[in-house]
Every structure is written in C-alpha cells, then in structure tokens.
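With one protein chain withheld, the remaining protein chains of the complex are depicted in position.
Presenting chain A:
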Amino acid sequence: MSSDEERPGGGPADPDGGAPGTGTETATAPAKRSGPRAAVPGDAKRTRTGIVIDALTTANTFTVTVLAIVLALAVGAVVIALSDQAVLDSMKYFFARPGDTFAAAGHAIGTAYAALFTGSIVDPETLNEAWWGMTSWSSVLSPISETLTYAAPLIGTGLAVALAFRAGMFNIGAQGQAMMGAIGAGLVGFMVPWPPVIGVIAALLGGLVGGGLWGLLAGWLKAKFGAHEVITTIMLNYIAAPSFVTWLVTQHGVQQPGRNDPISKAVEPNAQLPHLFGSGLRANLAIILVVGAALVVSWLLRRSTLGFEFRAVGSNPNAARTAGISLNRTYLLVMLFAGVLAGLGGASIVLGNTPNAITPSVVGSIGFDGITVALLGRGRPVGTVLAGLLFGALQAGAGQMQVTSQVPIEVSTIIQSLIVIFVAAPALVRAIFRLRAQRVGALGQNLAKGWNG
C-alpha cells in the first residue's frame, strides 16, 4: 500500500552485479530486462499532458472521489428542489407551465448551494464590504473559521478510525473514546486553577489519557481474551455515553452550580484552547493540533518500525506473526493510539467551544462521523484531513443554508452519506461518467476485515 512511487519499467540497473559463479545471473539477465518492459509497449512515448489526461479520465482514486462528490451534490439538489415549497406549488400546474417548476427548482437549488458555499468558505458580499471598509476583515474569515471548527474534531476521530483500519481493526469506538477524551480534558480543565499555557497542556493531556485508556481497554480485551473489537468498542460507546457521563456530570463537585441539567463546571479560561483569528471567531488551536497529529500518524505508518508492524498485521497477520511481530502488542498499541487520537477530537470540543463544559451530548456524533471521514480518506492520514475539512465545510454550510433558504440541515447529512456511498461503489461512478476502468479497489474492501478478520 505504501508503494506510491513508481519506477519506470525495466529491471534493476545493474543485472550483472549479483554473486558471481552461479551462472544463473548472466544467463537470464537479458530476459529479465525485456520481460516487464515488453508488457507496456510505447510507455516511453507518452507525454506529460497525455499522462495527466489519462489520469483524469481513468477511474482512479482521485477522479472517483471527486465525481462521487459531484454526484452526491446532484442528488442533493433533487432533494432540495423537492423540499422547496415554491417548487411543490408550481408542480401542481406542471403540465400547464413546466417552466415555472424548473425556474423554482433552479432558484431553490441555487440559493441553497450558494448558502452552503458562503457559510463554509467565503461570502463574496462580506468580502466586498470588507474591501470598502464597511465591515471588518475578520467577518470575511468567519465561514472558514466555522469550517475549521467543525473539521478539527472530525479529523481527530477520523484518524482514530483510519489508524485502526490500517492495522486491520475496525474501531467503531471513536465515539466513546472521544467522550472519554472530553471528560478527561474537562475534569482536568476545571478542577485546578491553572496558570496560562500549562493549563491547556494539562487539560489536553487529560483528554489524550482519557481517550487512550478507553481505546486501550478494547485493545486489551482483544489481545487478552480475543474479544472482537467491533463488539467491545460498540459496548464501550454505550458505557461512556450516556451512562457514565450522565452520572459523572450530576455529581456534586462536577455539576455546574445552580444547574439541574447534566452539565459540568466550565473549564478554566487558562485551560481553554486559544483562538486563532481573535476572540470573535471560533477557530482555535484544535485544527493545528489535529493536522499535526495527522502528520505524526503519517510518519508513524510510513516511516516507523511500529507503523511497519501495524501495516503488516493489518494486511497479513499470519505472515506478521511468522516474521516475529507480536500481534497482541500491536492490538494494544493500535487501540491505545486510536483512543488518544479520538480523545484529542473530544478534548478539542470541550476545550475549544462554548460552553466549555462536559455534557452527555458534548461530542455530538463525531465518533461515528469519524468512521465516514476515515472511509472517504481511504484510511490515509492526509486523505482523512481532506475528508474532515470537506465534512466540516458541509456541516458549517448547512447552518447558513437553513437560515437563508429554509433547507433543512439534514440535506447536508444526506449529501455526506451519499458521497461515501458513491465512493464505496466505484463501478457505479465509473458507469455514470463512462470512465475507463482501472484497478481501483472499492472502499473498505482492503480496509476493514469482516467478522472472521
């Protein structure tokens, strides 16, 4: 999986460099060279542009992913049109004046997707006003800030799922791990009157430990008793939330004074994540932290001995074991790291977003969304970051969409799900866009093993 770089066809550069005296080398060296090269005739003639065009018209990972997004937006457009009152009204006289229906649909889709864009990336109107000094530049950054705020926890849990995927494990437990991360960070954050800087670090560590231990528990159950991680992590999700967290935040000393609902005290200001673009915008250090985490995971998988073990176990546990790799140690470490990453995602919410307190629903559904993000990112750290940003943008834009064009937030959820479905069925995308076939594996095929895995 890591063979990203391709050497052009042909054998090793020095075919005569082998051990002398065996006779085999010299006798077969010419054949060795011509063999693979003959398989790709005319390879050398291809121009750079030709290669680019080729790549764009073949069903490779990139084109399939982009086109899956386009398809999902197209289906989403139909849903938007059908949920618009003006469209439905005009459909009553569709056969008399079909143009009305199409105009209304066009308007509904146009305003909805425009809002999706202005809510997540940039609003041209605000940009214009800022240019003429009518509003502050920081309001131009507001949509991006929202996108980053939504994306950061998703990337954290996405990495937690992706890392486990690469080691052949299906971590459904990012939800519970994120919850425990949020709890750890929250408890550390409000228990002690922290000085600046140290407070943030301590609270973050609390989050990483909370998530890590919860992941490690699933890893230990697998290593020690052979319990399948899919089952244990689902159950651990239930235990973390709502059960444990609801009990915890209603305890004296944890619950916010003067409140009857399950909410903890707020995290000390010194333990909160600093904002990136000033206090007016929500974007905070979390996005930097998760991107950093993605780089660490990337290094771990590609360049470290541990990552080599993880990938070997994920791909062929028998061969890994035969080569002296300890499966149990790998299960423990992978689930520990996955829990830490999900914990980072959970902690970033409690430490970064108001009300900066633990509640049973504080992490939303980032653990489950993380599975989606990891699938779309194909189990790779960089892909997971990109997928997390996309989903963050869709979630940030969905709010704006609802405000300006009354399109329900759920449409955004539908689009997110459709993207993943289309990516999971590359043959469908290929057929619709008539792409030339290439060996592109369906999503999830290599990633998650089944119950026998």
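As a convention for this text, a residue touches a chain if its C-beta (ideal position, glycine included) is under 8 Å from a C-beta of that chain, and two chains touch if they have at least 3 such contacts; residues count from 1.
Basically, contacts and distances are computed from a predicted model.
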Record-based protein name (UniProt) of the chain missing from this complex, from "Solute:Na+ symporter, SSS family", "Phosphate transport system permease protein PstA", "Act minimal PKS chain-length factor (CLF/KS beta)" or "ABC transporter": "ABC transporter"
Residue of A:260, A:279, A:322 or A:354 in touch with the missing chain, whole complex considered: A:322
Which of A:304, A:361 or A:417 contacts the chain that the document leaves out: A:304
Interface with the unshown chain - residue positions in chain A: 1-3, 5-7, 9-15, 17-19, 22, 24-25, 27-28, 31-32, 35-36, 39, 303-306, 308, 311-312, 315-316, 318-326, 446
